[in-house]
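The structure appears right after this line, and notes come after that.
In this view, the complex is presented without one of its protein chains, the others remaining in place.
Moving on, here comes chain A:
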Amino acid sequence: MSDTQWPRWEVFKQDTPNKPHQAVGSVHAADPLHALLTARNVFVRRPQAVSLWVAPASAIFSVTQEELAEGPKPSPESTGVAGAYLLFRKTSHKRSMTFVDYVGQLEAPSPQAALEQALRQFTDAEALAWWVIPASSVVRSEESPETVESWFAPAKEKTYKQQSYYGVVGTHTSKLRGRGGADES
């Protein structure tokens, strides 16, 4: 068998219940549960997560602002079916560790149609990039309190992973300015 790193899955993390799921990066995994578990290990080593979604990268119809300006882009055939679509959008060039945010779900005959509908519906901010994903391709972590607790709470206890745990260590450079003499040996 030739070497494989398995298919790629995009990961969406929700930090708190009132924040949207945000694209944080991708993992490679053989199946959806494997993708969710890997996503937890890769993206939830620190606090701030209540839910994870994963979707196969191959199921995502992505369009940038530049591509939008150039006119309609054919959506991939494999996902060109009628149904529910999840819409994700990027609205800022600001320094960030996440890409697109979840904005809502739409019923549409194809990803391209879902995007056109979204352009009319979500007009509160200028979009710099869109992801359209069939709802049937998105796999979500369980919402039961036990799962949330066992998946996401342990990171909160591991305070030694935070730089704040170490307080002020030694003398900061800013306090050392103006001191001369390199050779103290």
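Quick note on the criterion: contacts are C-beta pairs under 8 Å (C-beta built on N, C-alpha and C of every residue); 3 or more make two chains touch, one makes a residue touch a chain; residues count from 1.
We take it that contacts and distances are computed from a predicted model.
From the set "Fe-S cluster assembly ATPase SufC", "2Fe-2S ferredoxin-type domain-containing protein", "ABC transporter permease" or "1,2-phenylacetyl-CoA epoxidase, subunit A", the protein name that UniProt assigns to the chain left out of the figure is "1,2-phenylacetyl-CoA epoxidase, subunit A". Of the candidate positions A:Gln121, A:Thr147 or A:Gln162, contact with the hidden chain is made by A:Gln162.
For chain A, the residues touching the chain absent from view are 1, 3-8, 24-32, 34, 41-43, 45-46, 56-58, 60, 62-64, 66-67, 78, 90, 93, 95-99, 128-129, 158, 160-163, 165-166, 169-173, 176-185.
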